[in-house]
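Every protein chain except one is present and positioned as in the full complex.
Residue numbering begins at 1 within each chain, and the chains themselves are lettered A and B in the order written.
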Amino acid sequence: MFDHKHFLGLENFPREDIQKIIDTAFEFKEVLNRPIKKVPSLQGVTIVNLFFENSTRTRISFELAQKRLSADTVNFSASTSSLKKGESFKDTAQNIEAMKIDAVVMRHPAPGSSKHLTEFIDAKVVNAGDGTHEHPTQAILDMMSIQEKFGKIKDLNIAIIGDINHSRVARSNMYGLISMGANVTVCGPANLIPENISDLGVKVNYDIDEVIEWADAVNILRIQRERMGIGLVPSNREYRRLFGVTSERINRRKKELAIMHPGPMNRGVEIDSEVADSDQAIILDQVLNGVASRMSILYLLLGVKDESANEG
Amino acid sequence: MNKNKQILTSSDISRKIIRIGHEIVENYSDISRIVLLGIHNRGVPIAQRLKKFMKNLTDIDVPMGSLDITFHRDDFRERLTMPEIKGTDINFNLDEKIVVLVDDVLFSGRTVRAALDEINSFGRPSIVALAVLIDRGHREVPIRADFVGKNIPTNDGEHVEVKLKESDNDEGVFLIFGDG
Partner (left out) sequence: MRAQMKVNKLDNKVLLKNATVVDPLKESQSIADILLVEGKIAEIGRIRDLDAITTIDCSGLTLTHGFCDLHVHFRDPGNGDKETLESGSMSALAGGFTRVCTMPNTQPTVDNPESINYIIEKSKPLPVHIHPIGSVTKGQHGAELSEMGLMHQAGAVAFSDDGLPVQNGLVMRKALEYSKMFGLPIINHAEDECLRAEGLMNEGRVSTRLGLVGNPSIAESIMVFRDLKLAELTGARLHIPHVSTADSVKYINEMKNAYDKITAEVTPHHLFYNDEYLEDYNTNLKVAPPIRDPLSREALIKGIKNGTIDCIATDHAPHTAHDKETTFDLATCGLIGLESCFGVVKKILADEEGLSLIDIIKLLTISPRKIMGFDNNLLEIGKEAELVIFDDEERWTFQEKNIESKSKNSPFINQELSGRVKYTISSGQIATTL
């Protein structure tokens, strides 16, 4: 029984429920391949996309998911500079809810903000990224893509490469993949990997060549030098030499390797162009799976009556 | 109190399906445009048997697909449990086709209504017909079947259960009294 009111993160999220979301997502992928890509499941349901951070692709993905489910969508883009911390956030949230909406999909730069939101409003909340904390819908689509390619997730070797410390994609993926029984190794500059990361159940390896040889799939994170403040990554060419998923490295591998990237890509830095465009890259599949995954999550959250409202 | 009654045996079911197969073939001059769509769950094995019979009869391999109407149901705000999703599998276009929907039991008609809604996403058939093994009455929407195996009138509290060897241990059609 899928017993969740909100979808905020994958930490401590039950394995069976993750599998349910993924299985349902595959069904919705079939819908996305029909001539008419629409089902009436969420007709009459109103969803607000509340994005405090710029994000074209995630927002569009959510919007498409909502429209394909026949839901009504409203977009709200706010800039954080016009919001003081805490107080106005609450006002914004409650104002929107006063308009009788069913769910909010929110992206906000502060970790914990989606949990915070659930305290101010009654509507269901989907976390589209809360700062550097979690981005659970991304992890779902990543895992769906892995299952699509390999038929399973358990016991696969998955590597996450890049700035682990600042990455919500990394966190959600780590939580999800460990729940699903995969072997996870993180690889990246030592000064961008938290000291105690292995407490989460992942291994750490700074040797990209070893990691590429070991992995069945690599999830390559975008390196954001601007974000890091004090120049933690000395230069793009150094990053590419030490951690880049380059053509040479891929060609050295005998077996096939599934190449993943949440986008947008820095071609020639964390991933070579040839690698991104190669047959082994499932990056574009990830994008389509993103819409299907989000349809699945919204359907499972909103497609049934709220149990708690049905006492007696 | 359980006074269950077997209405059809396994060989009865086979004969009904054969008769429906004959009727379908008789009814349409252009057999090449016929496609069968089984509605999950038990509509699918029935459609498969129809397909096999029609091949034996006409030597034509009628295309067959399966429909999962979960996402097109109209009761999503009321129901409490998560429906099991079996998956829709139609890998041909339905434009200009003669679509025969196949299901085991026709009851309220809402399942078929949802199926009609869903097949719109796959094209515009010339004709949509409905073949069911059992019609137990009590329609809630204006739907009727074109090909019926057997009519079984039922009362409140009664339940028709179809078992097929493809999915169940047993095979037969049963009338269940009380909580089925």
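To be clear about the criterion, contacts are C-beta pairs under 8 Å (C-beta built on N, C-alpha and C of every residue); 3 or more make two chains touch, one makes a residue touch a chain.
Please read all numbers here as calculations on a predicted model, not as lab measurements.
Across the whole complex, the hidden chain's contacts among the shown chains comprise A. Contact with the chain not shown here comes from a single listed residue; of A:Gly162, A:Gly176, A:Pro189 or A:Gly303, that residue is A:Pro189. Of the listed positions A:Asn54, A:Ser235, A:Asn251 or A:Ser273, the one in contact with the omitted chain in the full complex is A:Ser235. On the side of subunit A, the interface with the absent chain consists of residues 189-191, 195, 206, 230-235, 237-238, 241-242, using the contact rule stated above.
The rule is simple: only the chains that are shown with their structure count from here on.
For subunit A in complex with subunit B, the residues that touch the partner chain are 1-2, 20, 23-24, 26-28, 30-31, 34-42, 44, 299-300, 303-305, 307, 310. The touching residues of subunit B, when paired with subunit A in their complex, are 68, 70-74, 76-82, 85, 87-89, 93, 117-118, 120-123.
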